[in-house]
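Input: a single structure, listed below in structure tokens.
Yeah, one chain of the complex is gone here, protein chain that is, but the others are all in their spots.
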Amino acid sequence: MAGKKNRRMQQFKKELKRNKTAAIALIFLTLILFISIFAFLSPYPPDKVDVTSVLEGPSAKHWFGTDELGRDYLTRALYGGRISLAVGILAMLISTSIGVLIGTISGYFGGRVDNFLMRTVDVISSIPWMILVTVVSIYLTPGLKAIILVIGFFTWMSTARLVRAETLSIKEREYVLYAKSSGQSLGKVILKHIIPAVFPTFIVASTVSIANAILMESALSFLGLGIQQPLSSWGSMLQNAQGNLGNAPYMAILPGLLIVLTVYSFNRLGDILRAVVEPKTSGK
Amino acid sequence: MSDNVKDKNSLLDVKNLRTSFYNGNSKTEVVRGIDFTVQKGEILGIVGESGSGKSILVKSILGIIPSNAKVDAGEIILDGKNFESLSKKEKRAIRGRDIAMIFQDPMTALNPLKKAGDHLVELLIRVRGMNKKEAKLEAVELLRMVGIPSPETRVNQYPHEFSGGMRQRVLIAMALACNPKLLIADEPTTALDVTIQAQILELLKKLQQENNMSVVFITHDLGVVATICSRILVMYAGMVMEEGLAHEIFYSPKHPYTKALLNSIPRVDGEKTRLKPIKGTAPSLQSIKSGCPFAERCEHAMEKCFMEVPEYKNFSATQKSMCFLAGEEDRLDD
Partner (left out) sequence: MLKYIFKRILQAIPLLFIISIICFTLIQLAPYDAVDAMTTPNMTKETVELIKARYGLDRPAYLQYFYWVKGIIGGEWGYSIVTHESITNDLSARIPNTILLVLPAYILALFFSIILGLLAGANKGKLADKIIDGLSSFGIAIPSFWMAMILVFIFGHRLNIFPILGMHTIGNEESFFDLLSHMVLPCTVLMLSFIPELVRYVRSSAIGQLSEDYVMVQQAYGANPTSIVFKHVLRNVLLPIITIVGMSLPMLVTGAVVTETVFGWPGIGTYFVKAIQGFDYPVVMAIMLLSASLVIIGNLVSDILYSIVDPRIKGMGE
């Protein structure tokens, strides 16, 4: 097992070397995570209103200017990054957990269970996410918790499909058949054999899932249906910026760029992880 | 040029052909310096295990190797035309006019969304310069020639409506549509049932005689070679081990590999000997370093065999063999 991990790690490094944009993406992600965590080191508190410097353009004092309440925009963007990343990561954890659970159960048991679960997946994925997520969110108090739950609970379908397909092939492998016939309990077979085998799929799905969750959150917050004041995310900052587009266009630049780069980087990371997990597709 | 004209009968001359696969920085040579000629009107068999490079050899000649492969060296002369002096466009014009090829897997070789007839019509218009109406009539005629029943309806059917054997016939019809001087058949019967195999071989032989084509027939199956080929090239690990007329290869093989191959197939001439499978598996071409590529699996291998590549020894005007021990029968027959 350790050898396999080592080999994957080496493959990962090799892919990074081969794929320059992926390496840059990885560096960017590390950086953005790091400065979001250490955003409190900024000389400006994120909520400090300063009526003397409202809607100031970028300057040496405020690198990315100030917003309509005179708050330092860079600081706010960094704090916004915390929210956006948190939503992305937590929603991903919920959605991939559900996806892996449903996928393994569906693939492992097959038959009616599989049929029922997969039809459920069909039904849920038949409603456009925008509609589904917003509809459900009106039954909850809008805010950070609601948006994480809603995105997490309604985006697991593609992971479930992937994991199910994987489980179907794994459960026919000899070591799993052997474990089953040698009387190991069901839970043990699933935990010890199936879950580790679908783990790579899970990892790849999770990076894409973070990227999608961040995009969804930003769209919802932009529509005013997501993160609510006094919290702000990149999406809600852009909602704010839209109103000031005529007089303070710089406000639209920073949060937007951060969304694009972060989402792009997570997708790239997913690409190279996929290349490591399925060497066939990248070998050519 | 002058020494190429020495043999007026030769249609295709290949000299020192080398092809490699490239993967990043690593290079794997799969065709390792091959010389051969194809005479006018003959059927030449190229025999070898899978992975011996026989398929990539002919694809190198046609210029249809995968994008990660490259022909590194070699001279190819077809009917007096040296490929090196030809432009890309001129080379393309040779394909389908002078040389046609039929493929191993008839199930995938036809475009699933095009009617069988359209494959032929397109070709007839491009290669033979026919108009659409003539081409359609000719397509029916060609299907009839390759023995497809009720060609008038078949011509309008899609590939999935044909059986494997019938599809191979459509592909043969495509080859015939070009009226080629040289037909390359790359394991054309491997994917087919045994009874269908015999029919296809029969058809190929008949068409070859009627049209006076030369045929290069690639196979791993010595039985097939015996029924159809007049001359045989035995390939191993990208090199020619032995070359000779069919009866020379079958009745007085000189190379241990040829002998091993012959021993590994059941004989129909009554002589009861034990079948001897060849030890080991074909080498991965990346692992070959020096010496004779067959040395590792050869019963008679000597120290020398691992050090240097043997020269060819000639045994007749038509037979040559690449082995230090070739011809020393007492040492080879145990």
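The chains carry the letters A and B, assigned in the order they are written, with residues numbered from 1 in each.
Operating definition for what follows: a residue touches a chain if its C-beta (ideal position, glycine included) is under 8 Å from a C-beta of that chain, and two chains touch if they have at least 3 such contacts.
Everything numeric here is computed off the predicted structure, so don't read it as measured data.
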Seminar exercise, completed: Among listed residues B:17, B:43 or B:101, the absent chain is touched only by B:101
For this session: Among A:176, A:205 or A:219, single out the residue that touches the unshown chain.
Result: A:219
Problem set entry | Listed residues A:126, A:141, A:182 or A:229, member touching the removed chain | A:126
Seminar exercise, completed: The one of B:82, B:111, B:163 or B:179 in touch with the missing chain is B:111
Seminar exercise, completed: Residues of chain B touching the missing chain are 62, 64, 67, 92-97, 100-101, 103, 105, 108-114, 122-123, 126-127, 158, 160-161, 171, 174, 178
Problem set entry | Chain not shown, touching residues in chain A | 21, 119, 122-123, 126-128, 130-132, 134-135, 138-139, 211, 215, 218-219, 222-225, 235, 238, 241-242, 245-246, 249, 252, 256, 259-261, 263-264, 267-268, 271
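Keep this in mind: only the chains that are shown with their structure count from here on.
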For this session: Measure off the straight-line distance from the CA centroid of chain A to the CA centroid of chain B, and report it in whole Å.
Result: 54
